[in-house]
Each structure stands twice: as C-alpha cells, then as structure tokens.
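Showing subunit A:
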Amino acid sequence: MQSFWLIPALPLAGFLILALGGGRLSRGAAAVVGVGSVGLSAVLTFWAVFAFLAARPEQGAFTQNVWQWIAVADLTPAIAFHVDALTLTMMGVITGVGFFIHLYSVGYMAGETGYARFFAYMNLFVSAMLILVMADNLLLLYLGWEGVGLCSYLLIGFWYRDPANGYAARKAFVVTRAGDTAMAIGLFLLFDRLGTLHIQELMQRAVDTWPAASAMPTIAALLLLGGAVGKSAQLPLQTWLPDAMAGPTPVSALIHAATMVTAGVYLIARTHVLFELAPAALTAVAAIGALTLLLAGFSALCQTDIKRVLAYSTISQIGYMFLALGVGAWSAAIFHLVTHAFFKALLFLGAGAVIHALDGEQELSRMGGLRRELPLTFLTFLAGAASLAALPLITAGFYSKDMIIWEAYAAARGSLIWWFAALGGALLTVVYTFRMFFRVFEGPLQTRVHHAPGVSMTLPLVVLAVLSLTAGFVEMPRTLGGVHLFSTFMAGALPMVQLDPAREGHEWFFQVLSAGLVLLALLVSWRLFRRPIAHRAAGADSPLKAALQRWWLAGWGFDWLYDRLFVRPYIFLARINRNDVIDSGIDQIARGAQTLYRTASATQTGRLRTYAASMALGAALVIALAVWS
Partner candidate 1 sequence: MQTADFTALTPLLLLAAAIAAVMLQIALKRSHILTIVLTLAGLIAAMLGVLAVGDMPARQVTPLVTMDRLAFFFIGLILTATAATALLGCRYWEHAVGQCEEYYLLLLVAALGACVLAAAHHFAAFFIGLEILSISLFTLMAFARRRMASVEAGLKYLVLAGISSAFLLFGIALIYADVGSLAFPIWTARLQAAGETVSPLLLIGMGMTVIGVGFKLALVPFHMWTADIYQGAPAPTTAFVATVSKSAMVALLLRLFAPVDFTAEPALFWTLAILAFASMIVGNILALRQDSVKRILAYSSIAHMGYLLVAFLSGGPAAIAATVFYITAYTITVLGAFGVVTVLSRTDADADSMSDFQGLFFSHPWLAGVFMAMLLSLAGIPLTAGFIGKFYAITAGAQGGIWWLIITLVLTSAASLFYYLRIVVAMFSPPLENKTQPPAAGISYSGGLVLTVMTVLLIWVGSAPGPLIDLIGRITQ
Partner candidate 2 sequence: MDVNDPVTSIATIWPLMVFLLAATGLVIVMIGLSALLGQRHWQRTTGEPFESGMLPTGTARIRFDVKFYLMAMFFVIFDLEAIFIFAWAASVRQLGWFGYIEMLIFVGFLLLALFYLWRVGALEWGTKR
C-alpha cells in the first residue's frame, strides 16, 4: 500500500488548483476538479478497504512513512500514516459521504458567487480531515485538527458580506480554540513525560510508565478531552455549533454533522489506551455525553429554524457517542458515528433541498405541506428522520443507538443512570425529529416552491437514504441474529466492549422496552405536531411553559452565561487597559529605533570623503582592537 498518501494529497491538489487558478476556471471545470478529487480519493479509500479485508496486515494496520520533516532530539515530526480499521472507517465516511456532499453542492451552490472558492475550501477540508484521521503521530493529527478548524471557520463565514456570518465563524473559531489550547497543552505534557508523539508508541509507553488511575494519565486524558469537547461541540463548549449553521447547508452536512464534529470522538477512540488508564476521565466523558445529549435534545425540541434543530440534534447524537466512549463501548461509538454520518448528512442535505426549494427559507413556521411538492425529498427525508429517531428494525440508527443504550447499562462501566439518560434522549430524539418532519411536510402549504432539486442534488439524497436504512445490518444484537461484522472489523483497532455478566441476560427486555418507548413517542409526536401551530389555541401556553420554551430555544442560556462570565469581563479589562503601560513601553522602543535611524542615516551623506573617513576610523578601531584586546 504505497499509495496511501494519495488519498489526502488528491483533495489537497484539488484545493491548490482551485485556489491558485480559481479565477480562471469555468464553473464546470471548478466543479469537476472539486468533486473529482474527492471522488478519486473515495475510490482509493474503498480500494484500500478491500485490500485491508483481503489481507489483514500485521499489527492490524498499514503504515507509511512519507517524509520526515526535521529531527531535533526526540522530536521527529514526520508525515506518516497509520491506517487501521478505525482509520479506514473514518476515511470511508469522510471520502464517501464527502463525495456525495460535494456532488450535491454542484447543484446547491450553482447560483452562488465564489463557486471555485467554495470547492477549494471543501477540498482543503477533506484533505485536512483525512490527515487528521490517518496521522500516525499526534503532531500531524494536530495539523489536521487545526486544518479542519480553519476550513470550518472559512466555510461558516463563506457568505462573508453579512457580518452575522463572520461573527458566527469567529465564534466557532474562538470557542473551539479554547478546547484546542487544552489539547495542545495535553500534547506538550505527553511529549514531556513520555518523549514521543507517535501514537502507538505513546500508548505503549503510557501503559509501561503510568500505573492505572494515577494522576498523570488522568490529567493528560482530561486535557485531550478538552480538545475533543471543543471540536465535537459537547458541554461546556457546545455553543458554537448552532451558530455555525450560518454556512451553506452542504457545509453543515459535511463539517458540522458528518465528519469534523466527530473528530473528538475519533481522538478519544484513537487514544483509548490512555483513557483506559484514567477511569475518572472516562467517567467524565460519559457524564459529558449523557448531559449533553439530554440538554441538546430539549433545545432541539424548541428550535424554530430547521437547521438549528438539526444542529442541536447533532450535538445530542455526539453526546451518545461520548456516552458510549465513556462506558468503554468503543466500537458502538464508532458505529453510531458512521450511521449518524449517513442519516445526519442526509437530513442536512434534505433540509438544504427544502431551503433551496423555498429560496432560502429556514423557518419551520413558514414551511409545511411539502410532501406533495417535493415527493423525493419527502421520502428521503423520512428515511433520515426514521433513522435519527431509531425506528426499530428497519433503520440503521436503531441498531447503532440501541447498541449504545444497551451497553450504557450492560457494560462493565455502565450503570442505570447512563441507561436512563440514553433512553430519555432517545425519546426526545423521536419527538423533536418528527416535530420537525411534520412541520415541514405536513399541513397546508405555506411558501411557494421556487425550484425543484436537480439530479446532482437528488442522487446523493437517494444514496444516503438507502445507506441510512441499511447500513445498520452490519451489526445486529444477539437477540436479532447477532451479526457482528462491524465490531469484528473494528476489533483489531479497538478493544471489544466488556459486558457485565450479571446484566447480560436481560438484553431482550431492555430492547423491547426501548423500542416500545420509541414507538410510543412517535405516536405522541404524531398527535402533537401533525397539525400546524396555527390550529392550536394561541396564547394558551402557561407562563412557565413559555419561559421554558424561551430558555430551551436559547440553548439553556449558555450564550448568555458565557457572555456574562467571559466576554464582558474580558471587554471590561480590555477597556481598562486601553492605554496600557506595556504598550507605551513598546512605543518607546519604536521611537528609540526611529531616533537611531535618523542618527545613523545622517552618516549616509553620499559623499566619498565621509565614506573614506569612516573607513579610516574603522581601520584605526580594528587595528586597536587587534593589538590591545
């Protein structure tokens, strides 16, 4: 496998072509370069998967050392790839889903200015994300990590003429940066203590050096968790993701649903050895996941903007993945990551199709009755919604989420609390999903449909819909036949979940219970939301309910809290320090340099005799120095 480097290099080449020659390329050429590079990458990735399946490499991973940058003492940063089952899964999601989203963008962005710029950023993103997951050392991973952050920033602010978009982009950048800083400190700590950043070696040394549950691995793991929390929009750094919806919808689908925001999950899974040394950190992961999935679920319930519903839903679903990681259900987390990538990308693309059709309308209250107007979008959206709501048996989301819910209880690290949280989250998911679904497609028509989606937009919808329904069949619980293709595939990279033998027997009971509750919740939402808001008595809401709605609409007021806690004190301090002392000191340096400059340039008279005199003086000085020093 000597061509691994091509997989991230192709989108990078696409980026370079588009960025350097973008102005001169026609729209068609830009689209071909943008989509084609990711498509080729996807083909290579699937070829790599087949090669992997055909002949499992030793150590469970292909490695490739492309190029070593420099070697200073222990620090030998290299462009080197480590491709195991986990990486291949991520690569498949990034290039596969990424390809369809690129294809979709061809139609979606058709009327926009900055067409080539859009594809350039998207290609750069795919490349950076691939580097992130393929890196064999944490430094290269960090390069990809910051690369995707940069692309996220650029794409959220893609329509930069509206200051609000720029603000959203900045917010995303600053908030994730808080997490990144923690992660960088974590990397420094690991390098300082263990003397390497090579992931496999680092894990080995961590096990050899640190006793389990000691302070050092806990601190390191918590610092890495800080980075993961920021990137994956988990509590307490989740506030940027809803605002990130300011970007074009394909961006939301690719970056803020399918791939980048799951980087935190990937990071924890990749360094699971370290986390297993730190049970406290793992418990923190689970707690963050459980709390996030519930809070974001409630918020999703109250949103009025279709993309914000999906944004909160993404936060919530990643909460599930964190919960799974926290209880040690590694492959369940990754499994949900994959199915989530399919159905959430589908939902975003479907929402994009709706928004596109309604000429930029995003408010749920102004949608409705689109079932007949956009039948294909309706059907595919239904598939996505069903998968997100985890309708039993027929959807991929069911298998992955059910696995998490079950293992949250049954795993050795699981408990009833986690199970309750996961189950509650599942109910919320059903309600908010179908609330959104009914608002969009049922009821009377609110806004006229402007353009129906073209082939380049519908094809990705259909493909992703099929995947959202069927991708779950690769992993089915024991009670339903026990297909374990995915977890065996993953077994080389991630340890199998440890189930508590005492709880293992009750699996069917829990499954029937959760499936039943999901169906019940579906019924409830059918009753509640099938009719549009106007049909219900307005103003009948109690003040408490209205206040709660406002609170949840604002995402539990985190923005307000952070504004009071950080932003305002910071601005206050900045204002106090407007004419600060240090700065005036630095001004003095500049002024001194100017004075020196004037003095020195006075010697540059342009007269030969001055120059000769200077030489003579210099000669005297040099000879004096030579003789008397």
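Regarding candidate selection, all candidates are chains of the complex that A comes from, given by their letters.
Heads up, the rule we're going with is that contacts are C-beta pairs under 8 Å (C-beta built on N, C-alpha and C of every residue); 3 or more make two chains touch, one makes a residue touch a chain; residues count from 1.
Here the structure is a predicted model, which is why all the values come from computation and not from measurement.
Chemist: Could you work out which candidate touches subunit A in the complex, given the options 1 or 2?
Modeler: Here, the candidate touching subunit A is 1.
Chemist: Tell me, which parts of subunit A touch candidate 1 in their complex?
Modeler: It is residues 67, 69-70, 593-594, 596-597, 600-601, 603-604, 606, 608, 610-612, 614-619, 621-623, 625-627, 629 of subunit A that touch candidate 1.
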